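Just one protein chain is left out here, and the rest sit where they should.
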Amino acid sequence: MVSEHLTSSEGRPLALDEASRARERQFWLSLYEQMLTIRLFEEQVNELYMSAKMPGLAHLYSGEEAVAVGVCAALRRDDYITSTHRGHGHCLAKGAAVDRMFAELLGKQPGYCRGKGGSMHIADQESGNLGANAIVGGSAGIATGAALSCKRRGSGQVVVCFFGDGALGQGLLYEAMNMAALWQLPVIYVCENNLYNEYTPNRETTAGDMLARPRAFGIHTEEVDGQDVRAVYAAAVRLVERARRGEGPAYLQCNTYRFYGHHVGDIQRSYYRSREEEEWWKAQRDPLKLLGSWLREQGLAEDSHFAEIERRVRAMIEAGVRFALEAPYPDPQEVAQHVYA
Amino acid sequence: MVSEHLTSSEGRPLALDEASRARERQFWLSLYEQMLTIRLFEEQVNELYMSAKMPGLAHLYSGEEAVAVGVCAALRRDDYITSTHRGHGHCLAKGAAVDRMFAELLGKQPGYCRGKGGSMHIADQESGNLGANAIVGGSAGIATGAALSCKRRGSGQVVVCFFGDGALGQGLLYEAMNMAALWQLPVIYVCENNLYNEYTPNRETTAGDMLARPRAFGIHTEEVDGQDVRAVYAAAVRLVERARRGEGPAYLQCNTYRFYGHHVGDIQRSYYRSREEEEWWKAQRDPLKLLGSWLREQGLAEDSHFAEIERRVRAMIEAGVRFALEAPYPDPQEVAQHVYA
Amino acid sequence: MSMPSASSAASAPQVPQAPEGWREITLGQAIREALAEEMRRDPRILLLGEDVAEAGNPFKVLSGLVEEFGPERVIDTPISEAGFTGIGVGLAMTGMRPVVDIMFGDFLTLAMDQIVNQAAKVHYMSGGKLKVPLVVRTTLGATRRSAAQHSQSLHAWFSHIPGLKVVLPSTPYDAKGLLKTAIRDDNPVLFFEDKMMYQLKGLVPEGEYTIPFGVADIKREGSDLTIVATSSMVQVALAAATELEQLGISAEVIDPRTTSPLDKQTLIESAKKTSRVIVVDEGYQSYGVTAEIAAVISEGAFYYLDAPVKRLGALDVPVPFSPVLEDLTVPTPAAVVEMAKTLCGRA
Partner (left out) sequence: MSMPSASSAASAPQVPQAPEGWREITLGQAIREALAEEMRRDPRILLLGEDVAEAGNPFKVLSGLVEEFGPERVIDTPISEAGFTGIGVGLAMTGMRPVVDIMFGDFLTLAMDQIVNQAAKVHYMSGGKLKVPLVVRTTLGATRRSAAQHSQSLHAWFSHIPGLKVVLPSTPYDAKGLLKTAIRDDNPVLFFEDKMMYQLKGLVPEGEYTIPFGVADIKREGSDLTIVATSSMVQVALAAATELEQLGISAEVIDPRTTSPLDKQTLIESAKKTSRVIVVDEGYQSYGVTAEIAAVISEGAFYYLDAPVKRLGALDVPVPFSPVLEDLTVPTPAAVVEMAKTLCGRA
């Protein structure tokens, strides 16, 4: 996927020949489709929660789709990611299938973790996903260690460590970044800055200049509009290539916003953020709308494309939910399996 | 002690009237005496170790005296410090007595901790010493909490958190600095950068720019020649006053060197640092020699002053050692005392 | 002061009307009341933790406190468990009385050094000069479908460490009285709240009261069998006892309330009386709290026991997400009843 795609952010249509236009269309529509998959997946998760079909809680990624999709589009399938409590988007973007994810969320046996992990722990080795982590910042060491592994094995793989702005509060992150910088490891720390740590705005929890932090550890640092998948993708390609060439770690801050609550049960949000703020982001900064508009402006896609994609995605999601609802629970004896390898 | 002292670093004698000269002499000689006390205290500690009179190990502060003395001279007695495994200098500079420190080092009952703490845990509430800490970086939170306490109680106290360059590896430090900056706490983080973490040079353990780290958290940061007690003192006065005025935390890096091994048993050091390097520091950068020379150049002190001080300090140290050697061990039943308050 | 009737506290929801001078509140309210009353009494008390202020913590246990005491005393922190626990230690050493909130007990893993190497040891290492009057409030308990990193009951770790005290309230009455004692204690105290029990109702008296540490509470008297149960497992034991009554087995249910200090005497006395003991706790069974209690009773009541002391802890597996699996990991009334029947020769 690491081909070069034009990423001019102005409205002006690109001057391309037909073959290039077709490639462009295909590429960006595939990213659009992934983002839409995440969006509709999350809609269903919320629905499953509201209708009491899903056990526990889930942290929805809606609104932040451009980050996971833009970054993962720059990765090979055998590159690694580590993910967070808000991890559905990362999973899907890295290549997990909707049906097995739903199954996991319902605690069913065909789920990615045989129902043992649930929303906060989906891992999928085949697509390079080392797992979501319910400890904020908890995977900073794991991602860095995976990068050391890639370097020692000379595999040419790179690792992306996704985390939220809240993880900047965890000392582990700095310990890991220090070693990544010392040893020039192929790891990219992707901070999804959605402005809040649960119910507290990050200006109350994060002193100084966020970006100065990784920089102080000698890490190449960039910041990008996390709602613009083209910008995210372009930055990710740069940083991934850098890492793959052995030029060391990087830090990419993606400024973004979650459209829903901290988790599905977080309905009353006005005490920590205003409805106007939420409306503004949804109206003005929706990553799907932004990419859709650009594709239309460029003449790369039109209504029929989007309608077709939506039909396809909805069908897949519906089938996935059905699959999961009908899937069996794990056998009771599985409770004592997999404690030890 | 927070009077204004001239700190012109050039050799040129200061133009002062007699009363000022007397004050200057007295002040700097008192700092000289404190540094010498630490130096000779540590000589005795080494001696006690070599002659198998001291249980366990100790980490000598010799060479770094200007840091503790320069910083603590800027503090009030009721200001707090937290200290490290290499803590004798901090203790003494903050006002602990030689005899009770020796007693502690020998595990004797009149020791500051009744023999329960030993070299790495001396605490002395009366002089504001919240304790040495044998966990590298372990007191970053404690110092920051003490600063929050000072602020809440409106006591006007400030806190100094001493730690070595090795503590930059500990995530806790960044967590604490973040909160100190957010809440504008009266705490000064004093990094004693002696170039080594045990047996590993810190260029192998510390990526990027050390000073950029506290700065990234929005903390006012300065660097100073840790062998020049006048420079350390001047910087400390500035930062302590700032903190006392409510202007928030600061970070002071003191570049220094330990003259002995990591601990008293670390005799073979050539695999990690050269004899030449050690000799250079001892010959060129000894804080006692540097202050002594300046005082002589200024005509503020002459041989007789230094001889008198040395006599006094040696007598005190000798008496202290004798006191400690003759002191009783704690009663066996003390083993189960003080587990709970 | 003690409960009007020990068993009525546990089964409070069935009590039609609270007796004179008593009110029915939830365990969450009991916690909040204890904090609010203590904070009114003593201005040195501060609360620190993630989302403790406006959000009132995710279990809403702290709602209203920031409104009453202001953000200077109810302090939202960054997500820095080690850092703000360390800050708690420093506050406690210098004249304040902090109550630190670790949102889920599983996150204690991040603050172990500050709790175990610092808070627990400062008093001893300083030869008795420094004190750390710190309360760490946190949670335990599974079955919330929160999976392996949000469901552990790690209180055994802290019970193992000299210098710490460990409190495990099982009713609103105990929660309020014990939390007040914890706040007034001059030592670091770990206070574990079962997150499934915040809605549990029970009676508390109108006025001021505290409950001393190290005093077990007999939640139900009985003669055939002793069930020692902690925290969440007290309700499980009481439910089992009710069932056992139907079978003609009279079970005594004892709640140690604090594992450190542990009221060995009361446990051993009960074992001597009944000759049969089951110990139930929601921590992992192996090397957990049930081991210590079983060992203490096995030794102390050795010559009175008719059968080995039986233990029922959580299954020794990471807590699985899937409800069908998770429910298998936690002791249930049915499991206690089965064990009791075997023990009493009724199986």
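Descriptive notes on the structure:
Note that the chains take the letters A, B and C in the order they are written out, and that residue 1 is the start of every chain.
Note that a contact is a pair of C-beta atoms (placed from the backbone, for glycine too) under 8 Å apart; a residue touches a chain by one contact, two chains touch by 3 or more.
The structure displayed is predicted, hence computed values, not measured ones.
When the missing chain is restored to the complex, the residue among B:Glu198, B:Glu222 or B:Glu310 that touches it is B:Glu198. Within the full complex, the residue among C:Asn57, C:Ser159 or C:Thr181 touching the omitted chain is C:Ser159.
In the complete assembly, the contact with the undisplayed chain comes from A:Gly141, out of A:Gly95, A:Gly141, A:Gly156 or A:Pro201.
From the set A:Val71, A:Met179 or A:Cys254, the residue in touch with the chain omitted from the display is A:Met179, counting the whole complex. Interface note for the absent chain: among B:Arg39, B:Arg86, B:Arg100 or B:His121, the touching residue is B:His121. Mapped onto chain C, the footprint of the missing chain covers residues 106-110, 112-113, 116-117, 120-121, 124-125, 147-149, 156-157, 159-163, 259-260, 262, 283-284, 286-292, 294-295, 298-300, 302, 305, 307-311, 316-318, 320. Where chain A meets the missing chain, the touching residues are 80, 111-117, 121, 123-125, 130-131, 133, 135, 138-150, 152-153, 171-172, 175-176, 178-179, 182, 337-341. The missing chain lies against chain B, touching residues 55-57, 104, 107-108, 113-121, 133-138, 166-171, 197-200, 204-206, 271-272, 329-330, 332, 334-336, 339.
In this section, only the chains that are shown with their structure count from here on.
One simple way to say how far apart two chains are is to compare their mean CA positions; for chain B and chain C this gives 43 Å. Looking at chain C, one finds that residues 77-78, 80, 82-83 touch two or more other chains. Residue positions 168-171, 204-206 of chain A are each in touch with at least two other chains.
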